[in-house]
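Of the protein chains in this complex, all but one are displayed in their positions.
== chain A ==
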């Protein structure tokens, strides 16, 4: 699609947008670093308190903190663009290494949660719309309303009490058992750990998609093309599958794209509850150790992740609905 003029324009505009996002979030981070109590060198040192004056002076020189404000800003942005996010003295590793190390676990958790939420929410919403006004509709809509109002971290704790403490079906936390082997056993082990966390995170978004799917099926099934399909004698199931469902899925795809940032925020809470070794857990550790530079690095990378996810959704959208071309 990069071969057509429209496609080239799309990618050019998206690239420009991405650059703008990087610059802006760099600015936000820079401002936050300078808003923190104490000077930025102390923040960068991880507020360890034990940092010697010589070390702080070296940091100030290294980051140009003794230079005028605009020069500092230039330095900071330049380092971000080259993906140099600084060093976490608390963890003894570069911030970028720490983040990339934790990213896969978060991506696994997020994709499992989104998959669960879309499949379950879509199915329930579809069912509710087909039985609109009936008992099943009332039950499903009520359940969606309830989960939509329940804090994610609390759901996690209650699921832990019931399924990990009382019933002992699933582990309390972590991503793999201690001393777990590699090979097929390891995959099973991770899958066993990967039940409660995505359920916790997925239930809230399932509620959103249930409501959305119900509304959009109700909207689509009155349209002319559905009436036409019915008039030409198509079977009910076939109309539902080919005509209603496909069109009703579009708003869900849009919403998933909009919500990626919010789901990432939810992942912080879920990972904290279940000691899931991902970005969210890393953010919590950074918070706990007042490692602000690491925290801001996570914020920076998460924003880029959201930007990339939005791009993926736009591409998926163009594929799902041929009427919609790629637009900057």
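Here is the rule we use: a contact is a pair of C-beta atoms (placed from the backbone, for glycine too) under 8 Å apart; a residue touches a chain by one contact, two chains touch by 3 or more; residues count from 1.
Operating definition for what follows: contacts and distances are computed from a predicted model.
With the options "NADH-dependent phenylglyoxylate dehydrogenase subunit alpha", "ABC transmembrane type-1 domain-containing protein", "Pyruvate synthase subunit PorD" or "Arginine ABC transporter ATP-binding protein" in hand, the undepicted chain maps to the protein name "ABC transmembrane type-1 domain-containing protein" (source: UniProt).
Of A:20, A:57 or A:119, it is A:20 that touches the chain left out of the display. Against the chain not displayed here, chain A makes contact via residues 17, 20-21, 24-25, 28, 32-33, 35-37, 132, 145-146, 148-154, 157-158, 160-161, 165, 218, 258, 261-262, 264-266, 268-269, 272-273, 283-284, 287-288, 290, 292, 295-296, 298-299, 302-303, 306-307, 310.
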